[in-house]
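For this view, one protein chain was removed and the others were kept in their places.
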Amino acid sequence: MSGNTIGRLFCVTSFGESHGPAIGCVVDGCPPGLALSTEDIQRELDRRKPGTSRYVTQRKEADVVEILSGVFEGKTTGTPIALLIRNTDQRSYDYDKIKQVFRPNHADYAYIQKYGIRDHRGGGRSSARETAVRVAAGAIAKKYLRERLGIEIRGCLEQMGDIVIERKDWAAVNTNPFFCPDPARLPELEALIDRLRAEGDSIGARLYVEARNVPPGLGEPVYDRLDADIAYALMSINAVKGVEIGDGMRVAQMRGTEHRDEMTPQGFLSNHSGGIAGGISTGQTVYARLAVKPTSSITTPGRSIDATGGAVEVRTTGRHDPCVGLRATPIAEAMLALVLMDHWLRHRAQNADVVPDTPRLPGEIA
Amino acid sequence: MSGNTIGRLFCVTSFGESHGPAIGCVVDGCPPGLALSTEDIQRELDRRKPGTSRYVTQRKEADVVEILSGVFEGKTTGTPIALLIRNTDQRSYDYDKIKQVFRPNHADYAYIQKYGIRDHRGGGRSSARETAVRVAAGAIAKKYLRERLGIEIRGCLEQMGDIVIERKDWAAVNTNPFFCPDPARLPELEALIDRLRAEGDSIGARLYVEARNVPPGLGEPVYDRLDADIAYALMSINAVKGVEIGDGMRVAQMRGTEHRDEMTPQGFLSNHSGGIAGGISTGQTVYARLAVKPTSSITTPGRSIDATGGAVEVRTTGRHDPCVGLRATPIAEAMLALVLMDHWLRHRAQNADVVPDTPRLPGEIA
Amino acid sequence: MSGNTIGRLFCVTSFGESHGPAIGCVVDGCPPGLALSTEDIQRELDRRKPGTSRYVTQRKEADVVEILSGVFEGKTTGTPIALLIRNTDQRSYDYDKIKQVFRPNHADYAYIQKYGIRDHRGGGRSSARETAVRVAAGAIAKKYLRERLGIEIRGCLEQMGDIVIERKDWAAVNTNPFFCPDPARLPELEALIDRLRAEGDSIGARLYVEARNVPPGLGEPVYDRLDADIAYALMSINAVKGVEIGDGMRVAQMRGTEHRDEMTPQGFLSNHSGGIAGGISTGQTVYARLAVKPTSSITTPGRSIDATGGAVEVRTTGRHDPCVGLRATPIAEAMLALVLMDHWLRHRAQNADVVPDTPRLPGEIA
Partner (left out) sequence: MSGNTIGRLFCVTSFGESHGPAIGCVVDGCPPGLALSTEDIQRELDRRKPGTSRYVTQRKEADVVEILSGVFEGKTTGTPIALLIRNTDQRSYDYDKIKQVFRPNHADYAYIQKYGIRDHRGGGRSSARETAVRVAAGAIAKKYLRERLGIEIRGCLEQMGDIVIERKDWAAVNTNPFFCPDPARLPELEALIDRLRAEGDSIGARLYVEARNVPPGLGEPVYDRLDADIAYALMSINAVKGVEIGDGMRVAQMRGTEHRDEMTPQGFLSNHSGGIAGGISTGQTVYARLAVKPTSSITTPGRSIDATGGAVEVRTTGRHDPCVGLRATPIAEAMLALVLMDHWLRHRAQNADVVPDTPRLPGEIA
């Protein structure tokens, strides 16, 4: 228990360093009988993969996933599903110069204080490379949720720097490297990334993620609320510094008459709460936002210290995203899927035979 | 495992309904030898207690805590500490009229869909009354952290509606019912609450909470990051809809040159990250913000449904806070304390004998 | 997490010391809608209660249980069920003389080495008094298993010293203080207890416990096997030193042709395995045995050390059972119920919708 497992019933235990032999995970608790192939997982992995456009890190990782267990004749068996992704582009020589140096705002210094030792190559365990594992595991959850419960999970970019984007066209999201839902804004985004690269700087981003058709009843009333677990899952993504459910931070300014989601027999009249009341899903669309900080690995030199505590100047070269938020959309979707999957199983454990007297409302009224 | 336990090593298992015989918890994992009395816990409980001013709910709960176990001759023994708070002001007749009605934006409807049954009196388990338990358990964590590690935890109100408050005077925070750090703004806050009450409406709030002198090394690199666990803990508080660590949602607009916290041998030059890098504390002040939605229990009528799914109009009477955020400061402090305590024990389990070569930096430079 | 919780989905978190204000527990994860009253729990508690005959400890504890939460209008709500049992007969003066002394084969010395502090009164947390909590929590599990799944759990004495007892008459078990299934042997048992008391000595015992009508499929294939969890649960009872599933230790001498349980379409031809294969229930009767060591608290003086490490002679007076195994039958039943309940929920979480092609065999052929 050093925190490398997420989930209580649908448990993903992750392993691997950026420049070690491999990364991967064990998914324990998947219900049996789900059709599952490497393609199902690869498809999601490819969405996150580096090197797919000039706007993201040029590290070339094949990110080929192998299913080591838990699937037999194309179906899950209920036993642990181990996923393996070999690291192939481990140019660790790139990192020799940072062996004795702590990069500002990276985990380097914190790791040394915690463990007294660290694999400095590519950030080791703290590398965003680990997020491939999340996407792989999330692909299984996503498939189950879609096929068995009809839950659809999707996400997109909503903001990068001062560029705020409207969710105009969901169909466009997967056709550009920014996961941008408004194709008209792509030239601005491209120009910003190019300018940042030239300036040796980076930028933050805000993402939106949602799950439609979530049945009511998922989540626990206290502590392990659905929203609390979503907050945990999204905040656990590298570089995320803020998480909002429903109206999010804006509720501080809102009135009760404005925020409360009224109900009618025909459905909810609004969805300020993000589909969650008292920590439990209401049957409305569950949605959340996350803010991703600007990449700390930039070419503009910065002040830092070395392993002996002495002052140094650090200039991070190597292949880095000017906006780590760019590739975070599939990761956020995966994390949301993992949380919903876990709560589905938890709900089923306790309440499999509950049949409420009250009819289930349709989701929000369009 | 229905989500009523928080913590892996410092575990708090909560129980109780708003209008049942009692609420309470079992705190398991507290190190032995800590001096602990009911007064230590009562002091924190009294900060959260309803009925202390006319600005908060007039429910009169004595909130007297009894220590049932785990303390012997004034010291913790290492065995579970059970805390009991009897409910004394259970006017459940107030709630008879909502027995067959689901109040908008409350947990009522979600509970029925989940469990098929609910204790409707005062919201039952979904009542904010449960937060008294958090404060009680947090008091133990706070005391340990302060006495053994020198960690100081405190919080305050930063915003209510459009009133944004600066952290001018920490000493003032505990002298007013708003936990407001700027006494000059109190008349505005009081006027707002009075106006809301007259209008039958409510308002949201934003709170700030921090922990100073946190040693570096707390938190796990993946999933159970310190920031992820803080997000979980704060989002698990009733009515919270957004959580920010460090610069929070604002990072979406920031540049890497602006956000990264540079280091010198004399200390960190800034603290945009909220004292956490790669999920692990850096030794800087850990701080976070949370947004609390406006109370849904308001006297302005709202559309809803009843237990048969039929349309009703609901007007919540009873004794409710026009701003639940008002009393949330001690709760947020407690949750932060619980998370830090848990991670201190987790860190110690794995790394009790680690002595890093690199000297420990002082916190941020003033 | 100091080990005071049993179960992953049906979680019982126990608290309390022998001579503190109270003992009790929180049962989290109970499905909603189960009819539950204090009488349901009290009935089981009364079976374990001390002072019911002259053959067991004369400590007079009312052992009155109070349900503090989780039950509304006579039914469980799905929220935590807290149970409280006040300690009433706390004659702690009896124990002053052992404050500075470690009784041989008690937890006294181990506690001091672990915690540096202990509540010495009546053994504090290590007292068998904690087992009342197990019985109380187990009563809930037993009721659910019986009412919802038709599972019947029962146990009895099989051996005390050299007296080996056959399971001749289940109806007799609850009519004598020994839980002896052969009334003809009662005079022997009574004589042995009387003789031991006169001699200042004590004796061990072996118990049998079974669950009939367990559905096939409970248990996990690796680590959390049903048999492993039963072994854990039974060995966690104070003074238990051995646990057997099915044929138990005797399998070391058995042949495969003798031990394997053959199957026919009409049912299993034998049940050497105790109803568990590969860690998973087969649908046969699940049964186990446990050996309880002789009470260490005896009046015959023994050599020991005091708190400074010096040699002392200890003669335990006070009210002690000459055979702690005598009252362990309801406890063993409770532990078996807790394990089965937990695995039922775990099974349901993962496999609620599995419908095997293979017909389910009836249990073993009579």
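Going in written order, the chains are labelled A, B and C, and every chain counts its residues from 1.
Going forward, contacts are C-beta pairs under 8 Å (C-beta built on N, C-alpha and C of every residue); 3 or more make two chains touch, one makes a residue touch a chain.
Not measured: the values here are computed from a predicted model.
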Residue touching the undisplayed chain, where the options are C:65, C:98, C:172 or C:231: C:231
Sole contact to the chain not displayed, among C:155, C:283 or C:363: C:283
Residues from chain B at the interface with the omitted partner, ascending: 8-9, 29-33, 78-79, 221, 345-346, 348-354
Interface residues of chain C (partner: the chain not displayed): 1-6, 8, 14, 102, 104-107, 109-116, 125-126, 130, 159-162, 196, 201-206, 215-225, 227-236, 238, 240-265, 269, 272-274, 276-283, 289, 291-298, 300, 302-305, 307-311, 325, 346-347, 350-351, 354-361
Absent-chain interface as seen on chain A, which is shown: 1-2, 4-5, 7-11, 13-17, 20-26, 28-29, 32-33, 66-70, 72, 75, 77-82, 84, 114-119, 124-125
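Heads up, the rule we're going with is that only the chains that are shown with their structure count from here on.
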Copies chain A and chain C touch via same or different residues, half shared test: same
Chain closest to the middle, measuring from C-alpha centroids that were averaged per chain: B
Cα-superposition angle relating the copies chain B and chain A, to nearest 5°: 180
Whole-Å gap separating chain B and chain C, where each centre is the average of the chain's CA atoms: 38
Multi-partner residues of chain C (each touching 2 or more other chains): 8-9, 29, 32-33, 78-79
